[in-house]
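The complex is shown incomplete by one protein chain, all other protein chains being positioned as in the whole.
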Amino acid sequence: MMRARCLALVLVLLAAGARAETVLPDPASEARAVELHKSLRCLVCQNQSIHDSNADLAVDLRQIVRERVAAGESDAGVVDYVVRRYGDFVLLRPPVKASTYLLWFGPALILLAGATAAFRFLRRARAAGLGAPAPLSDQERRTLAALRDGREP
Amino acid sequence: MIAELGHYALILALVVALVQGTLPLIGAQRRTPAWIAVARPAAILQAGLIGIAFLALTHAFVTSDFSVVNVAENSHSAKPMLYKISGVWGNHEGSMVLWVLILALYGLAVALFGRNLPPSLRARVLAVQALIAVGFLLFIILTSNPFERLSPAPLDGRGLNPLLQDPGLAFHPPMLYFGYVGFSMAFAFAIAALIEGRVDAAWARWVRPWTLAAWCFLTAGIALGSWWAYYELGWGGWWFWDPVENASFMPWLAGTALLHSAIVCEKRDTLKSWTILLAILTFSLSLLGTFLVRSGVLTSVHAFATDPERGVFILAFLVLVTGGALALFAVRAPGLAGGGLFAPISREGALVLNNLLLTVGCATVFLGTLYPLFLEIAGGGKVSVGGPYFNATFIPLMVPLVAFVPVGSMLPWKRGDLAGVLARLRFAGGVAGATALAVLALVEGTSLLAAGGVLLAAWLAAGVLTELAGRVQLLRVDAAESWRRLVRLPRASVGMSLAHLGVAVFVAGVTGSVAWHTEKVQTMRVGETVEVAGYQFTLDGVSEHRGPNYTATSGQFTVTRQGAPVTRLRPEKRIYPAENMPTTEAAIHSTAMRDLYAVLGDPAEDGAWTTRLYVNPLIAWIWFGCFMMVGGGLLSLSDRRHRVGAPVRQAVRAGVLGPAKA
Partner (left out) sequence: MMRRYHLIPVAIFIALAGGLYVGLDPDRNPKAVPSALIDQPVPEFALPPVEGRGLGLASADLRGEVALVNVFASWCGPCRVEHPLLMDLAAKRVVAVHGINYKDQPKAAAEWLLRLGDPYTRTGADRDGRVSIDWGVYGVPETFVVDRAGRIRYKHVGPLQADDLEQKILPLIRRLQG
């Protein structure tokens, strides 16, 4: 455990001295590149996209994405280039495959289960409501009698 | 000496909490008034002792007593006073002391202002609160003692992370904790009710204000945190779906659901076991958030220094609290008879839908946040779950939720007429459609998705206003009479409308800032001008200067639009020598319609500077919307019906015969 912590401290992540970057002259290509940046995780800084990071590696990857976009590569091709080097881990939108079925279809399943439960509950509440009103409890009967007699319950 | 006093006070508080957590529970069970009576003075004493401990720690920070490890590691003599004080909770140990202090303050509030509660219920609530405090006090004393001494004392401290040296973030944690911990009240009430085996309208009426108060704090805390991320992290973004953010968002979603289900519980005496379950889940999610942030099981940009041993403790505590509560729920909840009957198309039905969507939304955030961890444990490799996932799954759940608010809040209790309500909302629908079409036609670069966002926001706003107009009989009676009616409306219902309007403003802000956001990254030489969304940003110069505990490089931008000056912006890059850490200070010029946002990056080799310039339309609406939600919550909280709980139990009993009032 100590080791894991030391390692985290000692490992110099590629975060030093970001350099200036050049933006693509064509606004449409640049917009495409930016969308791609937003979908790729910065490995150095946890949980940020390379779009939102100043880490050196993020700057380099941004530049690589731009070059490939400018060279006319498809979005899938660019993403594939990065995934081949860094694995699925760089995708902020995880690919749909066996190991992520639960992730992607989980919300729909939960919604279905919740909707079923809610539907049953609503049906019960209505079914009971449509029938004869529930009989008065003893307490209510006493209160009613008291009211009829004009007394405070 | 003072630090030792603080430590001693914490240990005494633990003893008091142990007594407060046991005697009243037994007393309430055996109907022993003397034991029940222990709860109140014990709660007051406990709050006093923890208060002393907190003040002792604050004293150590304010006087820069570096013989205390915690101060030496997290403070610095050159730090401004505000950050010396906020440094108390800017670290793990101190933040836990603040946590228990807030817990004790809520207990104190119940002890002092809970006179209208039946003594046995009050005793049980205070006892449950005390048991939670026992867990956290043990945690502090055994694993995270903030008063530990250091010998010899260093000459100066290591300083506070400069990112945290910010007024917004100084108040973000206390707000958040008041929210998290506030849900412990709903939890304590839920447990007390399960023990008593009785949940009725009066119970729901007591729970609601506490939940509402906690919800207001949590909303404000989250909004403050997101605002901080917006101006401090320098990326123009305000929400990153980071695990730590999600950790605070999950209790918010569950708490919002609880807020709404408690209304059904109070007004219609139904959804009882569900409301109890939500109360348990909301607080459990708060605890889970604490666990995630401090245990190191997930990685995050802004986590505390983490320690798996502390993680084991919090997890064990979570198992005791949540596991115990859910087990109690499994045993007791089947005995809670359901009450009111209603048709699916009714206010109750609408609130069930609200709860369904909010809970599923919460579960989705939960799944996305913890999936990488569980997949890795199961040997399935590492995945990242980021913004794109949540945008694709969470937002589709929230759209129908928001869209249904105007309809739901106009449906009457028990049985409603959907066609009738829709007919009354015709005008609102027309206004919303026209607004969306106008934006689509007039604003350049509007996508269909953006028009959908506008439609949603306008529909909600118009719908809420229609409902309000109906209540005050606008245009049916003369204006003066309408005004009189508006003033006489219960504050709770005006608060509700205000909070729902806040949601509309928030949706509009999100739509605007996502759909029409423009950003440009480039290298600029001094004197160069760059145009972003019709604004010309000119870099006039770059200079160096010194702050109290940092040195800064600042860029001066002049912004003009169509030749007319708009503003000057001075973004900075700071270096804090004590911590040897750089930060980015974005410069922001904010108006109702847009933010201009400039960030100074690194110098390029040829003397030019990397700059990032953003125009963020409507982004301020996001926080203004949150502000309105909090305002609505507070207004509602100030309603007499929430404050005066005393005669309620009686009244509700008698009210069984009368028609249910809205």
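For clarity, chains are labelled A and B in written order, and residue numbers in each chain start from 1.
One rule holds in what follows: a residue touches a chain if its C-beta (ideal position, glycine included) is under 8 Å from a C-beta of that chain, and two chains touch if they have at least 3 such contacts.
All values derive from a computational prediction rather than experimental measurement.
The chain not shown here makes contact, within the complete complex, with A, B. Per the touch definition above, the residue from B:315, B:343, B:418 or B:566 contacting the chain not shown is B:315. The residue from B:44, B:109, B:150 or B:373 that touches the chain not shown here is B:373.
The hidden chain makes contact, of the residues B:159, B:251, B:296 or B:361, with B:296.
One chain is missing from the display, and on subunit A it is touched by residues 1, 3-4, 7-8, 10-14, 16, 43-44, 46, 56-57, 60-61, 64, 83-89. Mapped onto subunit B, contacts with the missing chain fall at residues 273, 277, 280-281, 284, 291, 295-299, 308, 311-312, 315, 318-319, 322-323, 326-327, 329-330, 333-334, 370, 373-374, 376-377, 381-382.
One rule holds in what follows: only the chains that are shown with their structure count from here on.
Of all residues in subunit B, only 233, 235, 237, 240-243, 270, 299-301, 308, 338, 340-344, 348-349, 352-353, 355-356, 359-360, 363-364, 367-368, 371, 375, 380-389, 392-394, 397, 414-415, 519-523, 584, 601-605, 608-610, 653-654, 656-657 touch subunit A in the complex they form.
Looking at the complex, you find that subunit A touches subunit B at residues 1, 17-23, 34, 38-39, 41, 45-49, 51-52, 54, 87-94, 99-100, 102-104, 106-107, 110-111, 114-115, 118, 121-126, 128-129, 134, 139-140, 143-144, 147, 153.
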